[in-house]
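One protein chain omitted, others in place.
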Amino acid sequence: MDSALIPEGVKRCPTWKFLLALAIAGAVLLWGVVAMLMVWFKGLNQTNMNDYYGFALWIWADLAFIALGGGAFFTGLLRYIFGIKELKNIINYAVLIGFICYSSALLILAIDIGQPLRGWFIFWHANVHSMLTEVAFCLSCYFAVLCIEYLPLVLENRQLDKVPFFHNLSHNMHETMAVFAATGAFLSFFHQGSLGGVAGVLFGRPFAFRTGINIWPWTFFLFTWSAAAYGPCFTLFITWLTEKITGKKLVKDNVVELLAKIAGWMIITYVVAKIIDTVYWATVTAPSLGFKWTFFYSDNPLYGKWILLTEIVLCGIVPGLLLIFGPTRRNPAARVIALLLGVLGVSLNRWVMVLQVMAVPVMSFDKWVLYYPSWQEVATTLLPVAYGVILILISYRYLPIFPQEPELNPIAPYTPANGAEATAGGQAGDESETEAVGQAAPAGA
Amino acid sequence: MFPFCFEWVWDMGHLVFHGGLWYALSIIGMGMTYCIIKAVIDTRRGGSSHH
Amino acid sequence: MKVDRRSFLSLLIGGAAGTALSPLPWKLTDDLSIWTQNWPWTPVPPRGESYYETTTCTLCPGGCGIKVRKIDQRCVKIEGADEHPVNKGGVCILGLSGLQLLYGPTRIRTPLKRVGKRGEGKWEPVSWDQALTRLADKLKEVRAQGAPEKAACLLDSSRGTVGHLFRRLMTVYGSPNFFTMPSVEDAYRAALKLTQGIEARVGFDLENADFVLSFGCGLLDGWGSPVRVFKANSTWKENHATVVQIEPRLSNTAAKADHWLAIKPGSEAELALAMANVIVGRNLYRSEFVDGFCENFQGLKRILALHTPEAAAAATGLAPEVVVKWAVEFARASRPVALYGRGQGRTAAGSLRQCMAVMLLNALVGAVNRAGGMWTVPDYDYIGWEEPELDEVARAGLERPRADGAGSGKYTPASSLVQRLLGSGAGQLPEVLMVARCNPLYSLPENGAVKDNFDKIPFVVSFSSFMDETAANADLVLPEHVYLERLEDVPVTAGLSCPVIGLCQPVTEPRWDTRSLGDVVIALARKIGDSAAAAFQWDDYEACLKETLEDKWDTLEERGFWYDAEFRPPAWEDGEGKFRLAGGKLDEVLQADEIVPAGDPAKFPLILVPYDSIRLAHDYIGDPPFMIKAVGDDVLKGKDVCVQINPATARKFAVSEGSIVQLITPVGKARVRVHLDEAVMPGVLYVPRGLGHTAYDAYLAGKGINVNALIGSLEDPASGFDAAWGIRAKLAKV
Amino acid sequence: MSSQEDKVKTLSETPADCQAGQGSGGGPFIVLFFIIGFVASLVVGWVIFPKVLYSQKSQPFDFNHRLHLEQVDDGCQSCHFFREDGSFAGVPKLEQCIDCHEDVQGESEDEAVFVEQYVAKEREVPWLIYSRQPNCVFFPHAAHIFGAKLECRTCHGDTGTSESLKPYEENRITGYSRDIWGRNIAGFKSNTWDRMKMDDCAQCHETAGIHDSSVQTGRDACFVCHK
Partner (left out) sequence: MKQEQTQHRPKRYGMVIDLDKCTGCGSCMVACMAENNVSFKKDESDKLLSITWMRVYKITNGKPFPDTDICYIPRPCQHCAGQHEGHSPCVSVCPATATDYSRETGIVSQIYTRCFGCRYCMAACPYHARYFNWWDPVWPDGMEKYLNPDVSPRMRGVVEKCSFCFQRYQAAKNKAYLEGRRELEEDEYQTACTQACPAGAIVFGDLNNPDHLVHKMVDPDLKHGGRPRNPEVFRLLERLGTNPKVYYKSGRQWVRKAGDNYLPGEKPGADMHKSHS
């Protein structure tokens, strides 16, 4: 019944399956919306945050989303500025994922602040010395860029494209995309960095504080670098997930491997920088403030030294090497493991830079604090996930996101290769988000 | 955000920050304006002339 | 013209463009944020003229002068009065919270008559006339039976015109049963009577002392007049005076003292006597005082002979050398003073033996009526009313013994033993009990027994301003003004070295239909009629007050207090008086048995001791919200009170920080939260006084436990005072 | 940048639809609708919105400033005086008015209302104050009058010589008097007393140029005017 909207040359699942998937994701979304409204109307007392844990789950989710959405700017940079043509086959999806991550991040910020109706003060009454101001400006501007990058894709919908104006607009935007991509990269550099700066400039918090260049602490550069390194991992990982769920090959291996290789080198270089930073911090910065680095990992198992090891070795060096070495990179299983480790690694890094910063006491007579989120916080954090699933469901169904899809999955004639890939789709679906998409899967076959 | 805002100061920090900001914003703005105007003109000229 | 989709879109775009160019979205955005800045449900305090009015704080016996900042007619802040001799501008945490009592929700707004069962909380508002008539009828009824002694009243103290009006009323009515709440001042008074044979109070010239030996006296935990003692403590710091605190727990006083002697609880008397032994044995006593103005030094020597440092060491847990060392340092100091206390000292008089032992130390070093020492301060004598005419019934009633036995026989040293009456249930319970300015149902130990005895009293009247536990269990409530609304004299004792009378003056109109307690007594006497009415001829309480304070009134009205700065205790050289060191009743007191906490040590391996904290008001006034907010989370967490327990003891009994346990004593049990604290002695559990209210507001009620429900009373064999300092206890899993 | 081949195909399939749609709508109408939407929203925004935003309230009774000013010796401060602690008393209390108005003095109806409704009943007059600043503002009259030697008129305009009180307009959302934002909905002003927003304070402070204590803004620190 919605066949008129489905792109030419591809096949989609029956409407009922699509609607069912939407309904399931929608239910999670609704739960999140209820929590969001409770927070807006009743205030932040709906959360388990407190005066010590002023930043908590949301802010972590916010930082993680932005880091993971970093695939959009970095892939865009590679595609449009460095002119790596192959990446055009994955850039659409990178943009979509980025769009979801950034819109979610903005929504979370709007929920997180105590006075949402005064949110615009951050722009109007901006204190330019605050890293958060930089975040807010660059985030909003870059979100505008992402809208601009996403818009032509929307306009390529079969029906919309029929309108000449939209068709032309879409075309023109594609033509000028390099300019937007460059601006986006510029903005991303600053907001990814300033998110790192948010923690790094806290000279009252020795666990977070880093020295740096001029006003920019080392975390500024590390955050940008890590977003560029791990963002593509997330894009590739979601692409893989989508392929598994739809049971179709959507992006050619050479494209995936190319991006994976770049990500691998980025990760390795990042980890080297991170290790240098950590060593300097642990041996120079923190001791100068009276702290032995082990103190920061001393109170409870949740914030033990394992966290540093996991972040740097298991989720840094390991995925980096797996992606750099050809054989492991080309092995789909090893590649996916590397991608997943990368995604976890950057999320863990953001977790540490937000949650652990809050947990560590600074005054010698203060106490370690632990915090667990309220259901409202969990629901509000899942809201963007559900929203992302829905947007992917709709976009995948109605927009020509994967340029190589028709070629890789010709509707007819049937080829054994396609059939084999299709059956692989049945395996997907243990997370709730994938489950929702999973409903739509068999239709691809 | 604007020079007439209470918080505005004519100093290096503001010039660099807002310089960068407005530079980026104007690129985005001009880019979009260009695309829209060109799309209008293209449409007036009759459909998908670029093909 | 066809309105199609495109036209509609065009209309919308035009509308959006026009809207963006109008002030609407921008002003709306601005106004919405301004709305959040002025949410109508966030109060805006009205502006107005700011000025101060001075009065006296009566929330504790301290008698500080306060000034109330007002904005037009509203009271907005209480501050200390700079010129006041007691507090010199300082103000304590309770005094600062006073406005929450004035404006708080626990105020009783009108006279109330109970309609439901006792304590059920069902009341019927009645007029003052109805309420007073009802009380007067009840009193007349009891009197008509020829048993006026069956009416009793219980006050915080007998001081001042209001105390005396009540006493006068009881006298003309014919009841000897005028009770006051216990405090360590009772013990001091009794000790003074025994040693010097005079009726007077004890004051301490703290500011001039250079060595303070405190036997459990909570100097910085609210003892005496708290602000004055705090200031004295700062003076000690500046003058490098030595403060030694003797106490099993590291209280604030102990923490701030120069030395803390952690002795086993209950062994204070042993230590004091052993120190006296050392001082005497080493000839360190001031012979000009002991030889010149003391009697029966030999008798004392005989008694002290048994109290060797070694004996004290066994009792206290200190090394004998330590006992000797501090005895020597104390005696060698130029202006030493020893203090007897027990926290704030407002719950019980305690052991007379202990008080006496401390007083003897002062005598041995000559610190009696000398600069920096313990002073004998005469009672205020400004109440010179004519003796009332008594009728036959009254005379007969007054002949009968007091229900609590105080003042006669074995209990001669005591003037009021309300714990004996209401706690132990000794003596005849009254038929009518009038309670003013105290909350016996909460603040007397052996809380359960007190409650049972209370239930047996047929008619209880409360004059409380607040719905406290006693008021909640009364039959009739006649609410008096709170201190900020009333005019009254406040003669301060509280260990002050000089006499100070504060004037409590109304700084605000009465908020509710309440009355001044003095007026209530006068009106009540009139209602009773006959000789009672005749004894209360004043127009009203204000007239009575002015007449009574005649010569001091102008000073009082002008300055807010009357102060005899020149006061010095009578010099021994000038008088005939002697200081008796031993003999007779004194020997009996000094040789009385040690107070051993109740309970079988086999069943109850631990000892529970209540402690006082200045952040927890525990007598008549309950903690206002500000104060309860200032209580640490190591004292109160959620609704659970923390029991302080030494980590070693906790290990032994396998309880850990934060665990919820049952605290069981021979008289009760309660749910508490474990707090490990190195500040307390192993084997001893500490629970604060002031929590566990069932009455008052939601900010206080239901939090923690009333430790009085877990402890019993023990009668001091020499005086009848409640001398219990703790009780045997054990911990059990919930 | 999905494959352009697809697009070409899509387009070429339905060229007729497109052309037809475009032709029938007609350019002029589209522009007309745009203009209708544009003008209508301008009218809403500039004319209707301010009327809806503000509610009009009338004062308890009218007051003639000019008449009173002529009767007193000390100008505005005769009634709007400073207290001994340097704070400004603002609108007079009944207590002050009573000195003269214990009984009706003149023939004005408003005075009669005042005497009967307020003086006789000892009720304070619930004046609606045009220049009432929100609770977060600390405005020291003393600093401006004694320190900076400003005239009342600079901020309050010609209120002192007015003969009657204008209606009080209250912003329905914020609860502010309209005089804070100013009569002009766009916020333009021509006199110093036309608006009383923070920017107006700041403007004057900048002109006076004596304060630069804020580290953040180089202007007056926030706590100079806020509480």
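Every chain is named by a letter (A, B, C and D) in the order it is written, and numbering of its residues begins at 1.
The criterion applied here is as follows: a residue touches a chain if its C-beta (ideal position, glycine included) is under 8 Å from a C-beta of that chain, and two chains touch if they have at least 3 such contacts.
Small disclaimer: the values here were computed from a predicted structure and weren't measured.
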Touching the absent chain when the full complex is considered, from A:Gln115, A:Gln159 or A:Asn300: A:Gln115
Residue, one of C:Ala191, C:Ile628 or C:Ala724, that touches the chain absent here: C:Ile628
Residue of D:Val31, D:Val47 or D:Ala143 touching the missing chain in the full complex: D:Ala143
Residues of subunit D in contact with the chain not shown: 82, 84-87, 134-136, 138, 140, 142-143, 146-147, 209-217, 221-224, 226-227
Missing-partner contacts on subunit A, residue numbers: 43-45, 49-55, 112-116, 118-119, 121-122, 125-127, 129-133, 136, 198, 201-206, 211, 285, 287-292, 357-358, 362-366, 369
For subunit C, the residues touching the chain missing from this view: 36-37, 39, 41-48, 50, 71, 74-80, 87, 89-93, 96-97, 99-100, 102-105, 220, 226-227, 230-231, 233-234, 237, 250, 252, 255-256, 260, 262, 511, 614-615, 625-634, 636-639, 646-648, 678-682, 697-699
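Here, only the chains that are shown with their structure count from here on.
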Chain occupying the middle, per Cα centroid: C
Subunit A and subunit B, separation of their C-alpha mean positions in angstrom: 27
Rounded Å distance between subunit A and subunit D, as computed from the means of their C-alpha atoms: 46
Junction residues of subunit C - those touching two or more other chains: 32, 35, 37
Residue numbers of subunit D (touch at least two other chains): 11, 18, 216
In the complex, subunit B residues that touch subunit D: 4, 6-9, 11, 47-48, 51
In the complex, subunit D residues that touch subunit B: 8, 11, 15, 18-19, 198-199, 202, 216-219
Residues of subunit C that touch subunit A when the two form their complex: 29, 32-33, 35-37
